[in-house]
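Missing here: one protein chain of the complex. Every other protein chain is in place.
We just call them A and B in the order they show up, numbering each chain from 1.
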Amino acid sequence: MRNLKRNSRVITMILSVFIIGMVVLIVKIYKESSFYIVNSGEAYLGYVYDRKGDVLFDQNATPEKYDVNHFIDVGNIIGDESPNMTNTLVYANKELLNNYSFLKGAVNNGKSAIYTTLNHEANKAVYNAFGYKNGTVIAYNYLTGEILVCVSKPSVNPMVGYENLEEGSLLCKAFYKYVPGSTQKIATVIAALENLGVDKLYNKSYNCSGEYYNLNNQSIKCHKIDGHGVQNISQAFANSCNPFFAQLVADVDLPLDGIINSYTKMGYAVNKKESKKNKINGIIYNTASTNLKDKNDFDTQWGCIGQGDTEVSPCQLMIWQSAIVNETGISTNPQLISYVTDVDGNKIEKLQTNYSELLFSSSTAIETKKIMLENGLNYTYSIPGYSLGIKSGTAEIKDGKETNSFLVGFNNDPNLPVAFCVVIENKLETDITTEYLTNILLSSLK
Amino acid sequence: MENEYMQLMNDLINQLTTENGIACMLAVAFVDLCLLIIILKAYKEKRINDVRWLHEIRNYNIEYEENLIPLDAAEILIGRHFAADIKLHDASVSRYHAIITFFNGVISIKDLNSKSGIYVNGRKVKYEILRGNDEIKIGNEKLIVRRKRQV
Partner (left out) sequence: MSSRNTSISYFSVKSIILLCHICLLGVVFFNGKYENITSVLILSVIVIATDLGYFLLLNMISQKTYTLDYLMILLLNITVIYHSCFGGVNFATKHYIITIIAFLACQFSYKFAQNPYKLEALKKFYYLAMVLIILSIIFLTGSRGIWIDIKGLFTIQPSELLKPFFVLVCATSIYFQQEKITLFGFRFVPDNVILFLFAIIILGLQWWSRDLGSIPTFFTVAFCALISRIAYPKGKLPKNLLVTALILILILAFIAIMMAPAYVKDRLFVDIWGDMYGNGYQQTRALIAIAEGGLFGKGPGHGFLHNVAAYQTDIIFSTIAEEWGLVSVILVISIILIMLTTALINNPKCYYHSTLAAGVVAVFVVQMSLNIFGSCNLIPFTGVTIPFISEGGTSMLTSGILLGFLKATQTPVFKDKPLNRKVKK
């Protein structure tokens, strides 16, 4: 009796374990079924649109449906479902585009889609304006975080294919680090303001005679051979004067730890092996890194001026602008997806503006904004019609054989709240200018 | 949450109203019905089997301390061990004292090499066939074989 009952209990236990296992299995299959379909190579993927409904990705794109160069400007950021470019919007969000639900099965005309924040018209205009030059442009709305333009040349045309591509076509270079050139001075100004405060910084003035010998007797040359004479911070910023900034960094009132602290708060990886990477809707982007060892050393001083070991991504440069122009020291996080529709067409996952932590104090932001706006006045001729805060930069790469030209800034107008970073690679005298690209950018976004 | 639930129900109903869905639901319903009916038959069979078993053991029960313990199994262990079917707690009872078996139509009791042995109707035995109203002494405990009248 008792023993028979014990055997019944053994049987019951065995059966219950099995039933529990089956329940776990069914739940697992239900949850992961979309993932299986996506990996089966037979998924019906939906479309990706720009903010006005223009198609940026079509799984069955043919030259009959679209102009042959329709997708080339977004090739390496929107991408497609093939594993050739894994750091693109489509590849990173395949499951959102999958027209499948376990109850329905694979739906032929499903309405799964991603509506991005990009402005395809502006994107195409900027892409075409590059002409035969390479580089990258990224611009976003610093109030909402919507990325409006993201161009990286050379790019890839998904309709044509992946053969015989120029090097760098498969990357969106806005998300990879460059040597920033003089645009680095923005970060140094912020570090100085954070550590010295407005008044003390403005009381600092140094002389530029064309060349500065630091305490280690190394020479920091200015781009103006005769020098700029005595300047304060705002003037030096506008002049992009290297000796001024070298002396500022070497100044005893500005401790190296203070600079490192401010840089780290902004997001730099200082004296570290790897820099941080963040994500925009699944796309990974690099931030910034540098090595600062000795404030009286050539490399460290150049690191704060714009060469040395410093590297920043154009995306990160753009993000800092929002912290400056918003006068808060808090940057707006960029986002690429405006909203997503599921297989029935219902809106899910709408964009919600979110912000970073405090990168620098709001008084620093206000002052930096003033400095940049003052510098922006120098561009009213080349970029007319806007109230811009600007910093330009020229970075030497490949041992001085090539230079990249940068233009970073913001439009101080809540009706066109754009922060941007423009990079032209291997800029020569006769080429287009970053100001030209900025003009095209802003006028097409109006 | 509610929206998701409504969506799920909608999806389900849409699936069900396709041809395939209806045919499959019908098959599923029939199989479920079949299983249900078979389970009910199993219970009926169980009842019949119980009756048959009672008939086979001639409705014998063991009376112990005013309780009637039915003979529910073909082998019933008597002793002090916790796994015994009839647990006797007296110290004079061995852990495995005796076993009542139903074998070849015969209900019998057998001594399992116990210390104090078993006494049926006063006689010490190793093995004895049981009949109604037999008195079994195990250690200091007394068990009586009773035959329950069928109502």
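Observations on the model:
Note that a contact is a pair of C-beta atoms (placed from the backbone, for glycine too) under 8 Å apart; a residue touches a chain by one contact, two chains touch by 3 or more.
Just so it is clear, the structure is predicted and the values come from calculations on it, not from any experiment.
Only one of A:102, A:355 or A:436 touches the absent chain when the whole complex is considered: A:102. Interface residues of subunit B facing the missing partner chain: 12, 15, 18-21, 23-24, 26-28, 30-35, 37-39, 41-46, 48-49, 51-53, 55-56, 72-75, 77, 81, 83, 95-96, 99, 101-105, 110, 112, 126-127, 150.
Listed here are the subunit A residues that touch the chain not shown: 3-4, 6-8, 10-12, 14-15, 17-19, 21-22, 24-26, 28-29, 32-34, 36-37, 39-40, 100, 102-106.
Everything that follows uses one rule, which is that only the chains that are shown with their structure count from here on.
Per the touch definition, subunit B reaches subunit A in the complex via residues 7-8, 11-12, 14-15, 72-73, 76-77, 83-85.
On the subunit A side of its complex with subunit B, the touching residues are 1-4, 6, 101, 103-104, 344, 346.
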